[in-house]
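Below is one structure, written out as C-alpha cells; the observations come after it.
For this depiction, one protein chain was excluded, whereas all remaining protein chains were kept in their positions.
As written, the chain order gives the labels A, B and C, with residue 1 at the start of each chain.
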Amino acid sequence: MSKVYDYTEVAKHNTPESCWVILYDAVYDVTSFLNEHPGGSKIILQLAGTDATEWYDPVHPPGTLEESLPSSAKLGTIDPSTVPVVEKAPAEATAGEERPVDLQSLLNLDDIEEVATKKISKKAWAYYYSAGDDLISKTLNNTVYRQILLRPQIFVDCTRCDTSTTVLDHKINVPFYVCPAAMARLAHTDGEHGIAQACSTFGAMQLISNNASMTPEQIVADAKQGQIFGWQLYVQNDRAKSEAMLARIATLPMIKFIVLTLDAPVPGKREHDERMNNIGANLPIKSAVQSGSASNTGTNPEAKSLGGIGQTLFAGTACDLTWKTTLPWLAKHTKLPIVLKGLQTHEDAYLASLHTPQIKAVILSNHGGRALDTAPPAVHTLLEIRKYCPEVFDRIEVWVDGGIRRGTDIVKALCLGAKCVGVGRAALFGLGAGGKQGVERVLEILKAETETCIRLLGCEKIDELGPQHINSRAVEREIYDGPDGLDRSFLDKIKAKL
Amino acid sequence: MSKVYDYTEVAKHNTPESCWVILYDAVYDVTSFLNEHPGGSKIILQLAGTDATEWYDPVHPPGTLEESLPSSAKLGTIDPSTVPVVEKAPAEATAGEERPVDLQSLLNLDDIEEVATKKISKKAWAYYYSAGDDLISKTLNNTVYRQILLRPQIFVDCTRCDTSTTVLDHKINVPFYVCPAAMARLAHTDGEHGIAQACSTFGAMQLISNNASMTPEQIVADAKQGQIFGWQLYVQNDRAKSEAMLARIATLPMIKFIVLTLDAPVPGKREHDERMNNIGANLPIKSAVQSGSASNTGTNPEAKSLGGIGQTLFAGTACDLTWKTTLPWLAKHTKLPIVLKGLQTHEDAYLASLHTPQIKAVILSNHGGRALDTAPPAVHTLLEIRKYCPEVFDRIEVWVDGGIRRGTDIVKALCLGAKCVGVGRAALFGLGAGGKQGVERVLEILKAETETCIRLLGCEKIDELGPQHINSRAVEREIYDGPDGLDRSFLDKIKAKL
Amino acid sequence: MSKVYDYTEVAKHNTPESCWVILYDAVYDVTSFLNEHPGGSKIILQLAGTDATEWYDPVHPPGTLEESLPSSAKLGTIDPSTVPVVEKAPAEATAGEERPVDLQSLLNLDDIEEVATKKISKKAWAYYYSAGDDLISKTLNNTVYRQILLRPQIFVDCTRCDTSTTVLDHKINVPFYVCPAAMARLAHTDGEHGIAQACSTFGAMQLISNNASMTPEQIVADAKQGQIFGWQLYVQNDRAKSEAMLARIATLPMIKFIVLTLDAPVPGKREHDERMNNIGANLPIKSAVQSGSASNTGTNPEAKSLGGIGQTLFAGTACDLTWKTTLPWLAKHTKLPIVLKGLQTHEDAYLASLHTPQIKAVILSNHGGRALDTAPPAVHTLLEIRKYCPEVFDRIEVWVDGGIRRGTDIVKALCLGAKCVGVGRAALFGLGAGGKQGVERVLEILKAETETCIRLLGCEKIDELGPQHINSRAVEREIYDGPDGLDRSFLDKIKAKL
Partner (left out) sequence: MSKVYDYTEVAKHNTPESCWVILYDAVYDVTSFLNEHPGGSKIILQLAGTDATEWYDPVHPPGTLEESLPSSAKLGTIDPSTVPVVEKAPAEATAGEERPVDLQSLLNLDDIEEVATKKISKKAWAYYYSAGDDLISKTLNNTVYRQILLRPQIFVDCTRCDTSTTVLDHKINVPFYVCPAAMARLAHTDGEHGIAQACSTFGAMQLISNNASMTPEQIVADAKQGQIFGWQLYVQNDRAKSEAMLARIATLPMIKFIVLTLDAPVPGKREHDERMNNIGANLPIKSAVQSGSASNTGTNPEAKSLGGIGQTLFAGTACDLTWKTTLPWLAKHTKLPIVLKGLQTHEDAYLASLHTPQIKAVILSNHGGRALDTAPPAVHTLLEIRKYCPEVFDRIEVWVDGGIRRGTDIVKALCLGAKCVGVGRAALFGLGAGGKQGVERVLEILKAETETCIRLLGCEKIDELGPQHINSRAVEREIYDGPDGLDRSFLDKIKAKL
C-alpha cells in the first residue's frame, strides 16, 4: 500500500528545505519538525538523506516518533536492496555480540564493568564512562572512600542485620538507589524498565532520568506495590514543555518526588564521549554513501563538530534557574516534594535547608564527575556540612552519589550522615552486562557487601551507624577551610540575601 | 574381605536420601552424617557420588573420619580401574611438583612467599593470599610499618642482644609468634605439627587454629619442655561442641591460654579465595564424570556457589557473642586465661581491660585484612590506645598481628608497646616453601633481622625498646580523632554500661 | 655575476683567522664579525667552513644577516654539486614531514602537544620541552593546579559569560596571554607572527620574546586595532644594544609595556636541550665531511660542548641587574610601564610593589621550570602573597604563568588573585601542530574551557571569581612558612634597605 522509495531518491532530500530520513525502514519527511527537535536541527541535518535508525533508536523512548510527527510525515517505506552496505569497523562489529555471562561469577562492580565494557557498543561505553576533562573528580569520587577507614566494634551480637531505611518517609529495603542516569537502552534493550524491575526485586528506589530512553509510563509500568520512584527534571528553555511533563508525572502515583538537577546547567567537557560520539565527525561520509560506493568505513573530516551524546542531550536545557525564580514556578506546577540535586558546597546545602517544606532533600553530587572537573566529591560536601552547618541534617534529608564501588563505600556515606546513596554507572554497566538480571546482580552484590560491613561494624540497623564507626581524618584535612569556612556570619548573610 | 564397589554404583548415591563418597579408596555412606557436618551438608552433597579425597584431605585433621563416622558407615573399597581419570589443568598439575629449594638462598619473607607461591597448589595460594574486598587493609597492614622511621642511638655497646621476653609470664625466646592460621596441610604435609617443631627450634610461641588441619593433640605431640601454645576458639552455634573442645584442650598442659577470635563473626569477602576455591563452581561436572567420559577439565556452571574455603570454614560459627554472655560462659568451661583477638579500636581495648583477671591479653588484629576491608591496621589501634587510654598497657598485655615482613616491623610494634607480634601468612608460606624447614627459615630470618635492628638501635633487651626509638608521626596523623577521640567521659560511659 | 665557490675551498677557512660559512647557498666571510656575534664566537667557529644554514635559520629573525654584515662580507655562491651529502638520521628525516591534521579533532592541550611532538623536529621539541634538571618544577607547575578543587555554586543564572578583563587598563577578551617564548620558527614558519595573528582572532595579549625568531616589527605587522603586546627585555652586557632595542620598541605603539625577565640571570640546566641541541657535540664531524666522504651520520666526540639552544641564547645576557641600578637605567631609556617577570617569593613581590608607578605589574613565574629546578610554582607565590603581604594586590597587578593545561587551571589562578595567566609551551606546540591555525585551536580550547568553568562555578564575569570558589587547602599547607614567613618586620626591613 505505502509507497516504496529508492535510497538514491531519499538521499537527495538532505537540506533544511527538504529533509528526509529513514527510520526503522520507513521514510519520513521531517522538514517541518526541524525547529521543534529538542536536540536541535543540526543533528537531524547531519543525518538528512540517510538511514538514521542506528543513531535515533537507543536515545529516544519508543513511541517518540508517533508522538512527535504527524502521520502525514511518513512518506512510505525504503527498498532495502537499494541501501548501500556500510561496513562496520571490526571492533564495533563484534561489540554487540552476545555471549552468555555467568553473572554469579562476577563478584564485584569492577567485574561487572569489565564485562559490560566488552558487551556494549563503544558508543554506549564512551557515553557512560566519560567524565569532565581529566576525570579527576570521577576518580576522586571513588578514591575518597578508600581514604576513610572503618572502626569495627567487636563482641556484639550481629545475628540480625536490617538494611532497610526511609526516604522522605517512604520505606526502602536498601539504603541505596539508582541515579537518574540517561540513555539506558544504549546498554541493553531492557532499558530503564529493566532497571525498575531489578529495583523491584530488591526494594530499591529508582530516579528516572529526564533523558531516559523510555517514557516514565513505560518505566513504571510493572512496578510493585510500595515501589518508590523519583523523576528528574531538567528545566527546558521552553518552560511549557517542562510544565507538560510535570503534569504527566502527576498522574503516576509511584513517582513520589521531583529531582531538580542543578549541577550541570551547561554540559561538562566529556572527551571520551566527544571522541566517540560526535555525530558530525563520526557519520559515514555522505557523498561516498550517496554515490553508491558500497563499502565505506571512513569518517567525515568536514562534518561540523556537534559534541558527544552528552552535549546533544543538553540542547534546549535552561541555564537560567535561580533560587528566587525557579522554586516558585515549580510550586505552581507540581505538588510533589522537591529534591535538589548537584549541591557541592555547604553554603548551598544551607541555602536549600532554608526552603523547607518545598525542598525536602538535597543530593550532594558532582554529576558523577561529568560536569566540572576537580569539583569536590560528595564526601567533601558532607564533611563540610558536618563541620560548618550541621543543622542542615535536622531540616532536610541529605543524599549523596558518585564513586560507589563497594558496600563499604555506602556504609561510610551513611556513617557521615547521608540518608541514602545513589549508584549511577554501576546500574548501567549491570544493564550492559546482563539486562535486568545484570542490574539485579549489581544490587545483590551491593546489598550483600553492605550487610557484611554493617555486621562487622557491630551494628544491626542503618540508624545505628554514625561517625564513631569511621576514621575520616584523612579526608577532613582536605575539605574546604576557606575565608568563610568557619564564619557563621557568612551563612547569616546568605540567609539575609534571600 | 571388604566389599569392592564399581564407580558407577557409587555415582548413583548422590542425593540427600542416599549419599555415598569415596575417601582414600574406601566407600562411605554418609547419609546420616549430612546434618552433623560442621561445614554443612551442601558441600558433601556437591561431592556426593564422587571421589572427595582431594577436597577432604587437606582440610580435615587425620582421624576425623574415624571420629565422626560409625564403623558401619564404611561400606567397602572402590575398584580403582573403574574410576574415571580427571585430567588436571596443566598449571595445577605441576603446582605441587617438588624441586629442591636452597632455603638459605631465600634472604627475606618476600623470597619465601615467591617460592611458596610456585610450589603450593593454586587452591592453597588463593586461600592464604586472599583478603577482604580490595586488599586495602591487607596492604596497609604492611605499608603502615614502612611509614614509621627508626631512631638509632649510637656509641652504645651492642655486643649483647637478648631477644627473649615473656607472655603471660611464660618465657619465649623471640618476641614473635605464629598466628592461628587455618589449614596448614594445604601448604605441606608437615602441617601444623611442622610449624610446632619449627617453633620449638626457636623457642617461639604458636597459636593453634580452631580450624587446624591437624588435631591439637597431633600438633603438640613432640613439643619440647617449656614450649608454649595457645588455642584459638571460634565459638560454635552448637555450644556443646565448643565446650567439648575446651575440655579436651584442658588435658594438654602446654596449651596455656585460649584465644577467643572476635574480628570475624561473619566471613569477609575474600575474592581470590571465592574465585579459586568455590567448591560449587569448581567441581568437575558430575554428569560428565558419571557418564564415564574419561577426561574432563571443565567446571560446572550450574553448581550453586558455596563461596571459598574461608566461607566454608565459617559454617556453624556463632555470631552472637557479647561481653555480657560469652565471658561468663567461657569462665564455666575453662580455667585458662583468655586472650581476646581482633580488637580494632581503643574503646574495645579499654573494655577488655575492665575484664581482668579473666582477660589477660588482647590481640590487635584486623584478621590479616581478611574480614572487613579498610579496617585499621593494628598499628593504628596501638597508637589510639597510647593516645586515649594508655592505662590499658598497665592492666593487660597487648599483642598485635598483621603485615609483618621484616624484623624492623616487629621492633616498631614493640617500641609502640606491643608485648609480642604475630606472623600468619609468613609461617604458612614458609611451610609451603619447605615444610618444617621452611618455617624454621622464616623464624631464622625474622630473629636475625630483629637482632640486627635492636643492636643498631643501641639496645640490648626487648624491654629497653620504647617510643623514643621510633618516629611514628606520619602514622599518628592518620589515626582516629573522631567525636569521642579525646573524650574520657566516653570511656567512663562505656564502663558504666557494663 | 657573483663568484661561485667550490665546497673544498670554503672548508679551508675554518679558523679564527679566516672564517667562512655558507648560508642560504651564499658564501660569507665572517672573520671580522666573530667578536660581535651576540651568541659568541665559539658557535660560529664550530660551523666554520661548513654550510651553517640549518643551524642559523630558525633562530635568527629574517634580515639579521643583512643587518649584521657589511655587503662586502658576501663573497659569492656555493657550487651545490660540490657540497657533500649529509645523510639525516631516519627519525629526523621524517620529523618535519607534513600530514594534514584535523585540528578540531584535537580536544585538549595534551592532544596538541602529542601531535606537535610528532610534527616538529627533535631539535625544536627538545628546546621547547626541556626544563631544569629533573623537571620537578615543570611538573609541579601543572600538578599544583590539580590539587586545587573548585566549588561550584548552583542555582545561579549562567546564561551570560564574559571572559574579558583588563591588564594595565587595556582591555583583553580572554584572561590569558602568550608568554614570551623564544624561537617560534623552530616549530613552524608562521613563527611569532602566526601567534600574533591567532591572538588577534581571540583578543588575546602576546608578549614578544627578546629572543624571538622574527623582529618585533615583523611580529606586530598585521596587528588589529586594540591588539595588545608587551616586549620582553633580557638586558645585554652591552647596554647600548638594549638601549637601541628599547628605542626601536618605542616606535611600535601596540607594544604597551616592557617585561623585564629576572628569573634566569644565568641559564638553567636543561638536559633534553643539551643532549639534542649541543651544537658542538651534534655537528657532523668536520674532517669526515671535509675529506669528501659523502655520507656521514656520526657526531663529533671531540667537539667542545657548547650546551643547548637555551645556553646559546644566554650569551651576552647581563646577570648583574639590581633593584637599585637597573630600574633607574630603564627609566632613562623607556617611558613604557615595566612588568617584572620571574618573581618566586612574596618578599620580592613586596619589593616590587614599592616601586610603583614605574613597576605596574609582576609576573610570578619560575620560567616554565627552565631555570632553577625545585623552584616553587607560581601558585605557591600567589598563596604566599595572599598570606603574608596581600596589600601587594592593591598596588600592582599580579600575573602568573607556568603549567597551564586546562581552563580550570586559568580560573583557579584568577580566583587566587592573578590578573591574567600566561601560556608558553602550549602556544609553541599549537604552532607546531598547525601554524597559526594551531595556535588558534589552543586559544579556542582554552577560551571554551574557561567559559565552561566560570559558568559552572555560577559566575558571569572574571571579577566575580574569588577564593570562595576554590579549595586550595592542599596547596596552602605546602607553601613557605619559614623563619620570616609571618614576620612583617622582615618586610619592613626590606623596605628600609632600599
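The rule is short, and it goes like this: a contact is a pair of C-beta atoms (placed from the backbone, for glycine too) under 8 Å apart; a residue touches a chain by one contact, two chains touch by 3 or more.
Since this is a predicted model, take the numbers as computed values, not measurements.
Peer 1: Identify the visible chains that the left-out chain touches across the whole complex.
Peer 2: The chain that is not shown is in contact with B, C.
Peer 1: Touching the absent chain in the whole complex: find that residue among C:Leu321, C:Leu431 or C:Leu491.
Peer 2: C:Leu321
Peer 1: Just name the one of B:Leu150, B:Ala318 or B:Ile494 that touches the chain not displayed here.
Peer 2: The missing chain is touched by B:Leu150.
Peer 1: Could you tell me which of C:Gly342, C:Gly368, C:Gly402 or C:Gly432 touches the chain that is not displayed?
Peer 2: Of the candidates C:Gly342, C:Gly368, C:Gly402 or C:Gly432, C:Gly342 is in touch with the missing chain.
Peer 1: Looking at C:Leu207, C:Ala371, C:Ile404 or C:Ile470, which residue reaches the missing chain?
Peer 2: Of these options, the touching residue for the absent chain is C:Ala371.
Peer 1: Which residue from B:Val83, B:Cys158 or B:Ile494 sits in contact with the chain not drawn here?
Peer 2: B:Cys158
Peer 1: Which positions on subunit C touch the chain that was left off?
Peer 2: Residues touching the hidden chain, for subunit C, are 133-134, 136, 262-269, 271, 274-275, 281, 301, 305, 319-323, 326, 340, 342-345, 347-348, 351, 366, 371-376, 380, 477-484.
Peer 1: Which residues does subunit B use to touch the chain missing from this display?
Peer 2: Subunit B touches the missing chain through residues 102, 104-105, 107-108, 146, 148-159, 406, 408, 448-449, 452-453, 455-457, 467-468, 470-474.
Quick note on the criterion: only the chains that are shown with their structure count from here on.
Peer 1: Note the shortest touch-path length, in steps, from subunit B to subunit C.
Peer 2: 2
Peer 1: Shared interface numbers for subunit A and subunit B above half of all numbers used, same, or below, different?
Peer 2: different
Peer 1: How big is the gap, in whole Å, between where the Cα atoms of subunit B centre and where those of subunit C centre?
Peer 2: That gives a centre separation of 63 Å.
Peer 1: How many Å are there between the centre of subunit A and the centre of subunit B, using C-alpha atoms for each centre?
Peer 2: 45
Peer 1: What residues in subunit B touch two or more of the other chains?
Peer 2: There are none in subunit B.
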